[in-house]
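Here the complex is missing one protein chain, while the rest keep their positions.
Up next, subunit A:
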Amino acid sequence: MEMNFKIFRFDSEKDKEPYYSHYTVDAEPWERLLDCLNRIKWEQDGTLAFRMSCAHGVCGSDAMKINGRCALACQKLVKDYQGSEVVLEPLPTFKVLKDLIVDLTPFFERVEWVRPYLIAAGFPEKERLQSPEERKKVDEVIRCILCASCVGACPVSNENDKYIGPAQIVQAFRRIFDSRDQEKTERLKQLDYPDGVWACVNYFECTRACPKEIPVTKSINKIKREIEKLLR
C-alpha cells in the first residue's frame, strides 16, 4: 500500500528554519514505520537523518514523535496508519541536531546524576540472597531502555527544563526498591525537592508513551509515598 509521510527537517549547517518534507513509499501492512523511514532514506533521500539500531524496541534509538505521540518507529506498524499521512517529528523538549536526531547529552547526564548503579558493600562469596518477592519490586522498571520517549511526552519536562525527568526517576526507582542497595535514604533525599519527584503532577503522559509499558507515573508516586514515609 502507499504510505504518505510528512517529516520534520532541520540541518543547522544550512537551514535557518525547520521545514517539512513529503514522501510517498510503498509498504506492506505488517512492516514497521522504521522500514518506511529506511526505504525513504535509502531510495529517495539520503540526506534524511534519524537514529536506529535494533529495530525491535530493545535499544531505544528511534524514539520520535509520530502523529503527535512519542513512540519508537520500530514498534509501530504500517497497518495502524492506513489512509492518513504520517507526521514524524523529533522528540520534544530536546534540542534538534539534525532532522529527527536530538541532543541526548543532557538526558544521559541526568541519568548519571541519579547514580544508576547499585551501591552496596561487603559481598558474600556467592550471590547475595534476594527473595522472589523482593526482586519482583523492580520487575517493571528494569524494562527501561532509556529511549527518552517519556521525557519527550511529559508536559512538565516540556515546560520546566529543571525537572529531573520521568526516565531518570525510573532509573532511581530501580535502585531504591532493590533490596540489595544500601543507599535508599540518600537516594530518596536526592529526589525530594521541587524539581525532583514533586514536579510530577500526574499527567500520565509518560506512562502512555512508554514503549515498554512501564507504569512510570505509578512508580514516581510510589517514590513520593516512600519519601513521606521515611523522611518526614
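In this section, a residue touches a chain if its C-beta (ideal position, glycine included) is under 8 Å from a C-beta of that chain, and two chains touch if they have at least 3 such contacts; residues count from 1.
Going forward, contacts and distances are computed from a predicted model.
UniProt records the chain missing from this view under the protein name "Succinate dehydrogenase flavoprotein subunit", selected from "Succinate dehydrogenase flavoprotein subunit", "TRAP transporter small permease protein", "Hydrogenase expression protein HypE" or "Dipeptide transport ATP-binding protein DppD". Here the missing chain is touched by one residue of A:3, A:146, A:169 or A:197, and it is A:146. For the chain left out of this panel, the touching residue among A:2, A:17 or A:127 is A:127. Although one chain is not shown, part of subunit A still touches it, namely residues 11-14, 30, 32, 41-43, 45-47, 49-61, 75, 77, 97-99, 101, 104, 108, 112, 115-118, 120, 123, 125-132, 134-135, 138-139, 142-143, 145-146, 174-175, 178, 180-181, 212-213.
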